[in-house]
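Take a look at the structure set out below.
Then we have subunit A:
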Amino acid sequence: MMLTINGLTKSFGGLTAVNEVDAVIEKGTITAVIGPNGAGKSTFFHLISGFHQPTKGSIQYNGSDITKTPPHKTAALGISRTFQTTHLFEQSTVIDNVLIGHRVRTKATIIDAIFRTKREKNEEKKCYEKAREMLDFVGLSHLENNPVHSITQEEQKRTAIALALATDPELLLLDEPAAGINPDETIELASLIKKIVRNGVTVCLIEHKMPMIMSLADHIIVLNHGSKIAEGTPEEIKNNPEVIKAYLGGEENVETG
Partner candidate 1 sequence: EETGTDADGQNGGEAEVETEVDVEGDEEVVNIGYTGPLSGPAAYYGENTLNGMRMAAEEINEEGFEIDGVTYKVNVIAYDDMYLPNEAGTNARRLVQENDTSVVFVPHSGGVFATQVFNEEEEFLIAAYTSEPDVLEQGNELTLRIPPAYTMYPDFFIDYQMENFGERLALLPTATQYGKDWTETIVPEWEGAGGEIVFDGEIDFSQDTDFYNIVSNALNSDPDVLFVGGASEPTALVIDQAKELGFEGGFMVMDQAKLEEMEAVLGGYERLEGAVGVLPQLKSDAAGAEAFNTGYQEQYDRIPTSESAFNYQAMYVLVEAMKASGSVDDAQAIMAAMDEGVKALDEEDIVWYLEGVEDQGFDWLGGAAAVENGEIVILEE
Partner candidate 2 sequence: MLKLDNVSVSYGSFKALENVSLYAEQGELVVLLGSNGAGKSTLFKAVSGLVKVQEGSMEAAGTSILGKPPSFMVKKGIVQCAEGRMLFPAMTVLENLKMGSYVHRRDKKVQEEQLRNVYDLFPILQEKRKDPAGSLSGGQQQMVAIGRALMAKPSLLLLDEPSLGLAPLIVEQMFETISEINKTGVTVLLAEQNAHAALKISNRGYVLENGSVVMEGTQKELMNNEDIRKAYIGA
């Protein structure tokens, strides 16, 4: 098991956004988290990545406890994420955005910076290489020198994924990667995610676009009012009456988009 979550709970004042959730994420799979708005999905991700401290419960990652680890350390451990609203270094170019993602794997200090040591140079080169590799991987090489704010939403989403991948993650958390992009591009995105998994990265994603989820996920976790109400393969989830009632609604939503 890559990630084991036990009794995870998060309260904001009186509101329990995540309530006693148990879950596991298996290496090399795609796990999807779905649920109505406000179900606590994003909060669930915030907890794993260390942005929020859980009220209760524990998170084990590759056998070690990361329940209270701050976000920059979880990233160093190999958990990377994207945000629900695309979050990038708006003012920088695409490549500059992505290459800083590899900083976590470098060691150059102020001393290296001042004396421009070999280490600094090597690591700089490594970062560039990594960034180019990742941009190539997500298909954005041609935009490398454009400022981020000048590219489209969908390109920004892919940049965000490239940035997350530049940290060399083992586990990638994607919060609604397909929101705001059209069906055509959603299909491309799905194949990109598959490609990421083929490259050995475990993926966990939140999404409202059911066709995509159903075709992509190996395992689905359904949250409602902070609690896990179901879990299983897409086939099981699709036919789970409770999920249909709480979330999916009519058949049609699942089939088309």
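Candidates were picked such that all candidates are chains of the complex that A comes from, given by their letters.
Just so we're on the same page, contacts are C-beta pairs under 8 Å (C-beta built on N, C-alpha and C of every residue); 3 or more make two chains touch, one makes a residue touch a chain; residues count from 1.
Computed from a predicted structure; not experimentally measured.
Q: Considering only this complex, which of 1 or 2 touches subunit A?
A: Here subunit A touches candidate 2.
Q: Can you list the residues on subunit A that touch candidate 2 in the complex?
A: Those in contact with candidate 2 are residues 12, 35-39, 42, 84-85, 150-155, 176, 179-187, 208, 210-211, 246-250, 252-254, 256-257.
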